[in-house]
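With one protein chain removed, the remaining protein chains of the complex are shown where they sit.
Right after this comes chain A.
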Amino acid sequence: MAPVSKRDKKEEEEGGNIFQNLDKTSVLQDARTFNDTPVNPRKCTPILTKILYLLNQGEQLGTTEATEAFFAMTKLFQSKNAVLRRMVYLGIKELSTLAEDVIIVTSSLTKDMTGKEDLYRAAAIRALCSITDATMLQTIERYMKQAIVDKNPSVASAALVSSLHMSKTAGDVVKRWVNEAQEAINSDNVMVQYHALGLLYHIRKTDRLAVNKLVAKLTRMNLKSPFAVCMLIRIACKQLEKDGGDYADSPLFDFVESCLRHKSETVTYEAAAALVNLRNTTARQVAPAVSVLQLFCSSSKPVLRFAAVRTLNKVATTHPPVVTSCNFDLENLITDSNRSIATLAITTLLKTGAESAVDRLMKQIASFVSEISDEFKIVVVQAIRALCLKFPRKHSTLMTFLSAMLRDEGGLEYKASIADTIITIIEDNPEAKEIGLAHLCEFIEDCEHVSLAVRILHLLGKEGPKTIQPSRYIRFIYNRVILEIAVIRAAAVSALAQFGALCPDLLPNILVLLARCQMDTDDEVRDRATYYYHLLKLQEKGLIFNYIVDPMQVCLVSLEKSLAQQVHDKVPTKFDLKSVPPAPVVSTTEDTAKETIPEGSISSAPNRIVPVQSTVSSYAEKLQGVPGLQSIPGTLFHVSEPIELTESETEYVVTCTKLTYPHHLVLQFECKNTLSDQLLENVRVQIEASEGYRIVKEIPIPKLPYNETHCAYVVLQFPEQLSLTVTNFGATLRFIVKDCDPSTGIPDADDGYDDDYMLEDVEISISDQIEKVSMDREAFDRAWEAASDEDFTESEDTFNLPGMSGLEQAVTKVVKFLALEPTGLTKVSERSSFTLCLPGMFRGGVEVLIRAKLAVANNGVSMQFTVRSAHSDIAELICAAVG
């Protein structure tokens, strides 16, 4: 038997793939057969198929090769063989981007497109549109319009879809076909209807009224195509979102809801998902969608179950109580053979589950966790993390579970996500700290991932000294010094130094250990040990605090640049560290925004480490490229949020970004021209600088064609007198208009006329001059105490903030006004008074500490506002600006 089956197999392999081992050169050689007359379809079709197969396999053709093949292929138009002709169309589409002079086949394709053979027409249209550009499109416009309303559905669909593709390059031409598209939407064919709706919406989507009309009409029309209904649901939701506010008596909302009862599952699911994804829905509005999804949960089709549980997962984040009714169905899905479904079911249950159910669920997960792959384990770990934050009292159960998972086999990412979770729990829940640290200590005893060990050691250094019994961690850390590689040893030495700095009673022991580390074979470890040993030996509080416990945070990228500049300039000035902007603050809001990766998804590539570049340094780089802006002294210090100076739907759209340098202010105006029949030249923003400010330079935009965005700049010098810096500038956009042809963008005449356009005022506030600094609460308190001596001045005032409904609102408003990063901001709403601490850095590198004590008063919130700064003017300025 064996030899026979082997031969069979071999035969099969040989016969199985006649396309195996194809050689590009020989296939292209074969393409010469295309030139024979009469054309032999039996020979040519396989050759053409081979060419297309090679292209599909990712073979690269050079321009000459492609062009030669393309021209040989055009000979095949002589053949009447249907398959061959269709393959030629396919070939044209594939080669259109590679070969040159492809427009040569326009007339042949136009002939086929308008010919009698229905089989050719649709495909010819699609091939033709792939080789046509905006200017050529006008010559075939008449045929396209006819094709859109053709009674053959495949022709109409092809024309509609091609129009949509073309609208990317020739939007204006396609816009003229709106009447034809309108007619096609009434077609009996479901696909034509769907495509017509897609094109119609694409043409009209900028015009809200027209879209509203379209939707209103179609919702009454009862579209036949389920795809078209899905599309309509999406459009309706988009409109609902734009209108905002209340959905209660909106006909659009009623339409979406009515689609829940559509006979097609595709539509009902689309409607349910749309309702779930709509913002600001009430639980009652989501409930019908949830009951539809619940039905899907018990479907026999995995796709439907997956779709349902994934959407329920989303509901669980927004309206957890609504999903609880599905808990029973979800629990059945935990054992689903599709692991994505099972994992999603688990995470959904964890989100909605009550505190009492946690133990039971964890048991269920434990039975299942060993069977699933790392990617899904990570998803589960993330769900557990959310659970820990929700039920802090359950931390011991969850922590034990996590440490068990930590001991299992697993890749770096999986382990890192567990460690992350434990770290988050420790940070969030002081009760869990000791247990968490103990688990982590145990983990680093046997951890093969260097980066993870280093992170944990750093954490031990930060958190360990603050525990009741710091000495117990020393052993774990010192073990690392003895047993591990250099990188980990260095991290362990730094952690030891932290203990030495913060626990005076352990200091003698630490000194002994550090002294031993000075004998290390690695330079870095030795350097660190020596550095810390000598600092600690001095036993000087200030030094220890500034150089071990809370070392300075500067933006490393900027520091590197400044130092390079310093070396390059060879100026014998002293390097001023304060000129370097502080490290960018990663605010917690950004963190949540990053989690856009859908749950239940797995990713093959490890999360790419995005090089951390702050907005400041990216702007600094950009400005370096603008001629005329390099000469500004100092480094870029602060970048404001962009502010719109026009309504978003006007002729010219201008947004302003304020860039602060130590002594200069650069206003960047991003201008966009939305008029297709105008070319703007010499575009500049004229600023009416207020008293004290001096305009140093203006950089205009030489040319601003339609639909392009360019930047104009104005450089100003800050006034000497600080109180004048907070002000408003009047702004006007000035430019030369040249009327031009909308389709080509070439101006009609050489000379234009001057025109201007009023912009809204540019406001320069205090927040533009302060950069946020990240600091934890303790560090702030220490800095605050340190700032009480005579070097610092204090400015204090009391304000009444009327019309504030609560503390939370007041805090948000103050933080937003100053655009700083608050320290230790915790649940504000539960208290009646709150102290807000805002550390910052004024331009020029002056430290600013702001403390605002807020308390609920009879009518609003009262605030005691205190500023401490080394510079008295700054303190006064900030105080005054708040009032």
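Everything that follows uses one rule, which is that a residue touches a chain if its C-beta (ideal position, glycine included) is under 8 Å from a C-beta of that chain, and two chains touch if they have at least 3 such contacts; residues count from 1.
Following the convention adopted for this analysis, contacts and distances are computed from a predicted model.
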* Complex member absent from the view - protein name from UniProt, among "Vacuolar protein-sorting-associated protein 36", "Decaprenyl-diphosphate synthase subunit 2", "Coatomer subunit zeta" or "tRNA (adenine(58)-N(1))-methyltransferase non-catalytic subunit TRM6" -> "Coatomer subunit zeta"
* Structure fact -> The listed residue (A:34, A:201, A:499 or A:865) that touches the chain absent from the view is A:201
* To do: Could you tell which one of A:126, A:489 or A:672 touches the chain left off the display?
  => A:126
* From the listed residues A:112, A:270, A:484 or A:768, report the one that touches the chain absent from this view. => A:270
* To do: Go through chain A and note every residue touching the omitted chain.
  => 12, 15-19, 45-46, 48-49, 52-53, 56-58, 60, 82-83, 86-87, 90, 93, 119, 122-123, 126, 153-154, 157-158, 161-162, 164-165, 191, 194-195, 198-199, 201-202, 205, 227, 230-231, 234-235, 237-238, 241, 265-266, 269-270, 273-274, 277-279, 301-304, 306-307, 310, 314, 317-318, 337-341, 595-605
